[in-house]
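Just one protein chain is left out here, and the rest sit where they should.
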Amino acid sequence: MSFLTIVFALLFYAATAILVIGIGYRISTYAKAPAPLKIPTTPAPTTKPGVVLRLFREVVFFESLFKGSKWTWLFSMLFHAGLALVLLRHVRYFQHDVWLPIQLIQPFGIYAGFALALGLIGLFMRRILVDRVRYISAPSDYLMLILLFLIGLSGLAMKFVVHTDVIAVKDFFLGLMTFSWSPLPADFLLIVHLLLVAILMIIFPFSKLLHAPGIFFSPSRNQVDDSREKRHIAPWAKQLEE
Amino acid sequence: MLGSIGLKRLIGLAVAGLMAALAATAHAGSEWVTEGSRAEGLDSCVIDDTEKMRRNHMDYLVHQRDDVVRRGGRGSQYKLAECVNCHTAEDAAGHAIPIDDEGQFCASCHNYMAVNVNCFQCHRKVPEEE
Amino acid sequence: MSNQTEQPDLERRGFIGKTVLAAGAAVVAPGVLVSVAGAGAKTDGADPGKRYGLLIDTNKCAEGCTACVTACNEEHGIDLMQKPEGLDEAQWQQQKPQWIRKVKLQDNLTGRVTNLPLMCQHCEFPPCVDVCPTGASFKRADGIVMVDRHTCIGCRYCMMACPYKARSFIHQEVEHQTVSAPRGKGCVESCNLCAYRLDYGADNTACAEACAAQGHNAILFGDLNDPNSELAQALSSAASRQIRGDLELNTGVRYTNV
Partner (left out) sequence: MSTMTYRELWCSSPRYWAGLALLGALVLIGLGAAYYMEHQGHYVTGMNNHIVWGLPHVFAIFLIVAASGALNVASIGSVFGGPMYKPLGRFSALLAIGLLAGGLYVLVLDLGRPDRLVVAMTTYNFKSIFTWNIFLYNGFFLIVALYIWSMIDRTAKWAYTPLGFTAFFWRLALTTGTGSIFGFLVAREAYDAAILAPMFIIMSFSYGLAFFILALLAAFWWAGRAIGDLRLTKLKNLLGVFIGAVLFFALVYHLTNLYITQHHGLESFVLLDGGIYTVMFWLGQVVIGSIVPLFLIYSPGFKTSRWAIAAASVLVLAGGFFQLYVLVIGGQAFPMPLFPGQEVLASTMLDGQIAPYTPSVPEFLLGMSGIVVAMTLVAVVSRMLQVLPDSLEDEQER
């Protein structure tokens, strides 16, 4: 077992642990955060299924972003949809017998890589070119975009410029999952790609990328607009009432 | 947001896969040669270094295909027909099994990676003899 | 598949010439190894100094003889194709590939009857190559016009452009092919003057060979650029014409006595 394999195996165990535990912890804090008031952004649905539908539209179609800024919506859609397909394509590295839907998605996952890169370039340009966005941009905002872009770029380069040994990569990851390690090929692009992914996984729970789980806990989005029908009392307030 | 659903799913899959794969045997890398093919009796690929062939066959074949078709150059040693000649197995009746059939030489790796083999939609899948 | 013994032989020659492990080779190709090792395959590609073509003497082309068509179908595995189940015969006749066909003509005024084989005319300025969006339809350095199936997207624009109806689209999944003539659903193909045979050192096409074997010698194959070739000699001594010469495509296939 090469030094490289050991380092990356440990790195990915650590990164996975940090990602899972970190997001779990974050979600638990979101869940526990008090929501004393009814503050859904109106017009808001007046029923529970309506709220589910609203969240669905928000998560899948980025509805409020669409209403806010068409350009930003366009590029985020390109990026997120691209990323979703690319991730689905990568599922093949983690299944011994690849599911049929994952098999079918393979060719689309390739082109989604370009959509992803294009979306990121657009979002990056937005930070640079739009004055008021540049004013509020912190280094970490750029960092996330650059990190994701480099991951995408190295991935595309492995597909279109210098191939890596995909069989060995799959063996490596299946090996990690079964605790029977298998060597990782020492290809430059692959190492860069995996290293960046690991970094992303590690900083995910500490970054703005938490908007992903966070959106579900946003009171302005996940509340039912029924304050006239039903008096809203936060659970902790209820205790005081009695 | 869409993406992170994918991400979470991926992690979910990884965890589920971990459990499943613990029971199944891990994949060993060296048993790719098809049982009952000519290649089985050889120590290494007769065209080039076996490991090199396994990793780079697609690039060699693409390069060779352009050379043959566009330029009319037939000198390359990397010939799809030779892969087929050497790596097909025979069934009980002595007929060659198409090389891209489930579990055969090409299909085994390609299915493992969910990569399509495009070649045999047009190219002959069994050795050409009698 | 009894008729493809020539070609695999030729293919293996090149292969064996390159093989380092003689022992390995003996296992790989036990039967065919014996005779002609090392000869044949062109490594440097099609010769730009050459221009291959055909001269067809219609006087010698016999009515009812289809030896050239049969030979072509066998050579390129066209006879390995089968009518898809449930397809009616007439439609199958219009959908199956034809690289070469026999045409029988009668002059409107004189009533003279002519027979001739018609195939890709291997134009110097091929319309099919001009219109192909991906460049899959191309002309080789030695003048052979052919299709690179690897980049053909099956748009059929070349078939629209070809004045000779020389091209065929593959309308169905193909189960069996020869090694030398890959064929599959969704691409266009046509006569390639048996390019691979030439590449492996042969000096004649399957159709010309079959015609000669019948004793007709109506098809003469050769290099148009080589003044000493039999083809060039014949062309310089007798009047010949191009089909649709009005298009000025400078075809590589010429006809006498039409």
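As written, the chain order gives the labels A, B and C, with residue 1 at the start of each chain.
What we mean here is this: contacts are C-beta pairs under 8 Å (C-beta built on N, C-alpha and C of every residue); 3 or more make two chains touch, one makes a residue touch a chain.
Predicted model only: the values in this text are computed from it and were never measured.
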Which shown chains does the chain we cannot see touch?
-> A, C
Of the residues C:Gly77, C:Pro127, C:Pro182 or C:Gly252, which one touches the chain left out of the display?
-> C:Pro127
Note that chain A touches the chain not displayed via residues 66, 70, 107, 111
Tell me, which residues in chain C touch the chain that this view leaves out?
-> 84, 87, 90-95, 97-98, 101-109, 113-114, 118, 127, 129-135, 151-157, 159-165, 167-173, 185-188, 243-244, 247, 258
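Everything that follows uses one rule, which is that only the chains that are shown with their structure count from here on.
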Can you give the whole-Å distance between the Cα centres of chain A and chain B?
-> 34
Interface hub residues of chain C, defined as touching at least two other chains = none
Mark out which residues of chain A touch at least two other chains, giving numbers and ranges.
-> none
Residue numbers on chain B that touch chain A, as the complex places them = 1-11, 13-14, 17-18, 21-22, 24, 26-27, 29, 54-56, 58-59, 109, 111-116
Would you mind writing out the residues of chain A in touch with chain B in their complex?
-> 16, 19-20, 58-60, 62, 79-81, 83-84, 87-88, 90-92, 94-96, 98, 102-103, 106-107, 163, 165-168, 170-171, 174-175, 177-180, 182, 209, 211-213, 215
Provide the residue numbers of chain C that touch chain B in the complex, in ascending order.
-> 1-2, 4-5, 7-8, 11, 14-15, 18-21, 24-25, 27-29, 31, 41-46, 138, 140-142, 144, 146, 148-150, 173-174, 176-179, 182-185, 187, 195-196, 199-200
